[in-house]
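What follows is an incomplete set of chains from the complex, kept in their original frame.
Order of writing sets the labels: A, B and C. Residues in every chain begin at 1.
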Amino acid sequence: DFLHALDEVKPAFGTDDSELEDVLPFGIIEYSEGIRHILKDGMLYVKTVKEQPNLRVMSVLLHGPRSSGKTALAAKIAQLSDFPFIKLITPAALVGYRDELAKKDYLHKIFTDAYKSPLSLLIIDNIERLIDWVPVGARFSGSILNTLVTLFATPPPKGHRLLVLATTSQRSVLEQLDVTSAFDHTIPVPAISDASELKAVLEQVQAFDGNHEGVVEDIHQTTGSSEVNVGIKTILTTLETAKLSEHPEEWFVEQVSGLIARGP
Amino acid sequence: DFLHALDEVKPAFGTDDSELEDVLPFGIIEYSEGIRHILKDGMLYVKTVKEQPNLRVMSVLLHGPRSSGKTALAAKIAQLSDFPFIKLITPAALVGYRDELAKKDYLHKIFTDAYKSPLSLLIIDNIERLIDWVPVGARFSGSILNTLVTLFATPPPKGHRLLVLATTSQRSVLEQLDVTSAFDHTIPVPAISDASELKAVLEQVQAFDGNHEGVVEDIHQTTGSSEVNVGIKTILTTLETAKLSEHPEEWFVEQVSGLIARGP
Amino acid sequence: DFLHALDEVKPAFGTDDSELEDVLPFGIIEYSEGIRHILKDGMLYVKTVKEQPNLRVMSVLLHGPRSSGKTALAAKIAQLSDFPFIKLITPAALVGYRDELAKKDYLHKIFTDAYKSPLSLLIIDNIERLIDWVPVGARFSGSILNTLVTLFATPPPKGHRLLVLATTSQRSVLEQLDVTSAFDHTIPVPAISDASELKAVLEQVQAFDGNHEGVVEDIHQTTGSSEVNVGIKTILTTLETAKLSEHPEEWFVEQVSGLIARGP
């Protein structure tokens, strides 16, 4: 199995191990072939940055609907990369800074720190929130946007290499902002697409004492379709609440059917 | 009775008891089955946050028309939650701060305080006013919006848990601002919908020396419809003024009919 | 007579008596039944705030065309209220402050002062100018708007009560700004509507040595209609200038006819 093989690569982080663990509360469940491909692609870019002399910087965008697992997959690639410097840049980290200037300084600091390591990997999580994107009035921090785009396209000093993994659930917004063309590569991260993938998830987490078949069938009946299009994160957290309700299976079926009906 | 059963759960607040009492001047009147369901749902989310290890934060949005009782219901759930840290964040609390920075600092402070308790519940009341929303020009404080949305989606440190209850009477505005999708759950809080619910209210507060039937009938006659669509808060405060007028019943009928005619 | 009856209620102001007198240079002339109703409604809200335990704050909006007497009527209600703390907030008071912050501080100060009295009445005069509304570009001070709307909807501390009377000649603007729904009640203040109301005014101020009939008739002839739609303030000040012109009656007829023709 691919993932297990990868797992044998021993990660050697500096300081950020628990940070990555924190965004992987449920680990990575291999519910589809696609998951394997994403990790494989990720590892190829890791290797290129590590080994090719003429490329000192590479940037990759993971994009997909809300809750589809973008942050978790970026974190997994980082864990597997074996890079000595890994850092996660999140909206929550920026929110504590009082103004754009302080935020920009913080971002500079992280990149400068990264430049000190021979091999660095930065996860820029949820770009649209980092730049404070709001659709009403198409508002955003142009200054943070420009800082980010310039920084992740600038090669580190000689002898240093940098891989940037960014995530977004608003690809079309980034497209409009002319940001996507600044990435060297993009990786789509889809939601759980259909009943069979959903069953795979329930199986692997051993939900409902084995009655996955029945639950997935009930959802299918309720929605009248085998399409799902709900993110893995939503499924897993709904499961947690369902466990505490009086009738877990009914409650889960009702909730997930509602989510499917409402659409993404 | 559900509410009475819940009442037996003994609340143990730190400091904010009177704060909650203050937004419940008339208590919670059980004028419909829906009220019970709202409280039951609320208590399920309370339980999930308390007990499930993989979920350190959960956010719930109570939305409905003006005066429908959103703040009061959030406060009731908080009272029933038995959480050691409970805090109400209101527009009135923010208005004293001189600029956006000070307001953001205040919000940070509250969340930081909440993080110190193992179990915290924050009520973010009237989001649209907290962000200074004005429909003309679609103005709002993007900076406070981003602070709020980032904060209520960020898990507290390990070993701590947070439930966020937010209220709004402008759901469609939040929709446009792409805020609703950041909530884990939403609870609709409707206005008093029809004559029979209105009658239930009047009965329970023992208005008009028992002549609820007659008053509700008069309103029905005046408006020519059994629809009401007026918020519980408006009904209860109109009642207070009516009591002082020369002809309480007539005055109440006239006012409420006017409100029904004008629509929500 | 209603007004005379009310006059017997002895007013007991703290400091602001002359302030109220200042906006009543011509007193209140009872030129129509409507004037009496406005004052009666006002006094009912005064009474409710004074006596009902569950309502600590109430806000009322007086709206009508320019010069229709809104400020004077609010001042009269305040005089009649017998409240120990009364204060008039006007654009002229705010204009001296250098920026929005200073203006907000001033507003806070007034509300804080009001909270010290068991019973307070605040007149927020000419809201659209207080928020520096300009129709070109739909400009206004969102920050002062939010301060005002939040402050007049917030109950004072326990044991204290507050009645807010606000005036505006731009109701539709306030509607767009979503301010009107924040008021508990609204009172329309129309202009002098027709020839008979105009005659009542001229009679009471004893203009033109008793020849009101003739003057009003002349105006009717000139405009070809018995409609007037001119505010009481405009009529009374035009009268003052007319007295100094060579032919007072002709000049008055000409001016007022012009005003009627131009429309509101």
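The definition used in the following text is that contacts are C-beta pairs under 8 Å (C-beta built on N, C-alpha and C of every residue); 3 or more make two chains touch, one makes a residue touch a chain.
What you see is a predicted model, and the numbers here were worked out from it, not measured in a lab.
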item: Copy number across the full structure, from 3 displayed chains; value: 6
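Note that only the chains that are shown with their structure count from here on.
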item: Chain-level touch network, classified as line, ring, star, complete or other; value: line
item: Rotation angle (°) superposing Cα atoms of subunit A on subunit B, nearest 5; value: 60
item: Chain whose Cα mean lies nearest the overall Cα mean; value: B
item: Gap in Å, rounded to a whole number, between the CA centres of subunit B and subunit A; value: 34
item: Approximate Å spacing (C-alpha centroids) for the pair subunit A, subunit C; value: 60
item: Interface hub residues of subunit C, defined as touching at least two other chains; value: none
item: Contacting residues of subunit B [partner subunit C, same complex]; value: 22, 25-26, 66, 91-92, 94-96, 98-99, 129, 132, 134-137, 139, 236-237, 240-241, 243-245
item: Subunit B - residues contacting subunit A, complex; value: 44-45, 47-48, 51-52, 54-55, 101, 104-105, 108, 138, 140, 142-143, 145-147, 149-151, 153-155, 176-178, 181, 184
